[in-house]
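Only one protein chain is missing; all other protein chains are in place.
Chain IDs A and B follow the sequence of writing; residue 1 opens each chain.
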Amino acid sequence: MTTRTISEQQLSAYFDGELSPAERAEVEQWLAHDAAASAGPSGRAVLAELGLMRDALGASLQAEAARVPEARFEQIWDEIDRALDRDTAAHQPAAPSPSLWARVLGMLRPVWVPVAATAGVAAVLITVVNGGAVPTGASATNTGELVASKPGPQPAVAPAPVLVAAVEAEPTFPEPDMREAEIERIEFSGKQGRIGTIEGKRGATTVIWVSDEDASGGERSL
Amino acid sequence: MVSPEADDQSLVAACRLGDRQAFKSLMQRYQRKVYSVAYGFLRNQDDALDVVQESFIKVHRYLGNFEGNSSFYTWLYRIVTNLCIDHIRKNKRHRELEFDDGLRHDGEDGGMSALPLSSLGDPAQVLQRREILDAVQDGLQYLSDKHRAVIIMRELQGMSYEEMAQAMKCQKGTIMSRLFHARRNMQKLLTERLGYVPSSLADETGEDRDASGVATPQAVLP
Partner (left out) sequence: MTPRILASAFTALLLPATVLGGLSLASAEVHAEVKAAACKVTVFLATKDGDGSIPAELKFLDEQLRDDQFAAFKGFRLLEAKTLKLGLAKPSVAALQSGFQLRLSLLGEEETKLKLHANLMAPGRDKPLVDTAYKIDNNGLLLVGGMRHLDGKVFFAIQCRGET
């Protein structure tokens, strides 16, 4: 009968199923003998408590979620719909068109695009997609959306015809996403530079400040 | 048209074809769960709802990136977790103090041998009691951001130590230790809140149950 020391941390990891098979066997062996060996709550009781705490957390947060009225989620859906409409509009040229078919035929022209594994050229297949939802009012999205689909694996085949929509001269960009950049590596040319963050209502933007040779007066430091 | 009761995979497939209604059905399936997770992290209804909105928009934008290697909700949860961690990081800057470790158990509290929840009786009943669930919420409130993060990720989202390590950009060992300490802190908080005295001690001294001044019981684990 072994009384190997099982640390509480090991027991916690055992509870999560994160021990190696060998360690797990050790803990299980200890659990089998521990009830008799020690005063106070047994290892099994501790495990039961951890389970109860997990359940309590789930129940507690579920109760919190139940507090949010359905109407509030509906509100969010309106926002999401608007954002998704903006997303799809960004892929589309602005000109309105009389009919779905006119738009389809006008947009699609067969173009030969060499598809090679190493050139890094993305074959873009753009198809016209009907929104599929019941039209609500004057919503433009239900008359058709241009959705760029992802290309398949880079095929090592001879050039294949790819249906490509007339590529716009200038790709359009939607409103930028305000999220900080994660700088993994940075070098300034010997002079000091610094990384700042602008925090606004819509998010955060990273700013890399490059300083000149001369000290510039009036520049705020972070 | 895909039925709203279809499984995740079918709904995802329909979403990829541009079916906005399928997208909504899929997301509505998860909206309160996502809210629970976000509320667990952020402790604020408005922030949590923001995360629900942002994560769903992100899902729609990047559905093409979802490779189907994991389940859909695992992928969704990863997006939600990253958004929550971003939120916390952003808000940390506004705080004057770094609540990095928050409440620290002092090692004198008998470790995990305190069983605040188990001592309350029938688990099924315990999980229904409002004051228990409130106590759990309060406990979450007092944990440090890092401790709360691992508890939510593990207990609510079922993330593995490896997945958590990736989300928090640290070693797996750090996660193991962090989670252990987070659980101990939770137990300490619940013990204080629910007025528990370890039964072994109460028997010994014959004292009335008292929330304060709990003496150190013997360490359970040899």
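Rule of thumb we're sticking to: a residue touches a chain if its C-beta (ideal position, glycine included) is under 8 Å from a C-beta of that chain, and two chains touch if they have at least 3 such contacts.
Keep in mind it's a predicted model, so treat the numbers as computed, not measured.
Novice: Could you list, sorted by label, every displayed chain in contact with the chain left out?
Specialist: Listed by label, the shown chains it touches are A, B.
Novice: For chain B, enumerate the residues touching the unshown chain of the complex.
Specialist: Spelled out for chain B, the touching residues are 16-18, 58, 61-62, 64-69, 78-79, 82.
Novice: Residue by residue, what part of chain A touches the chain that was omitted?
Specialist: Contact residues on chain A toward the absent chain are 100, 104, 108, 115, 119-122, 124-125, 127-130, 132, 147-155, 157, 160-163, 170-171, 173-190, 193, 196, 198-202, 205-212, 214, 216, 218-220, 222.
Simple rule for what comes next: only the chains that are shown with their structure count from here on.
Novice: How many angstrom lie between the centres of chain A and chain B, each centre taken as the mean Cα position?
Specialist: Using C-alpha averages as centres, the distance is 19 Å.
Novice: Mind listing the chain B positions that touch chain A in their complex?
Specialist: Residues 1, 16-21, 23-24, 27-28, 31-33, 35-37, 39-40, 45, 49, 52-53, 56-57, 60-61, 64-65, 86, 90, 93, 110-113, 115-118, 123, 126-127, 132-134, 136-137, 140, 151-152, 154-156, 160-161, 176-177, 179-180, 183-184, 186-187, 190, 198, 200, 217-222 of chain B touch chain A in their complex.
Novice: Can you check the complex and tell me which residues of chain A touch chain B?
Specialist: Per the touch definition, chain A meets chain B at residues 3, 5-9, 11-13, 16, 18, 34, 37-43, 45-46, 48-50, 52-68, 72-73, 76-77, 79-81, 83-84, 87, 129-133, 141, 145, 147, 149-150, 179-180, 197, 199, 204.
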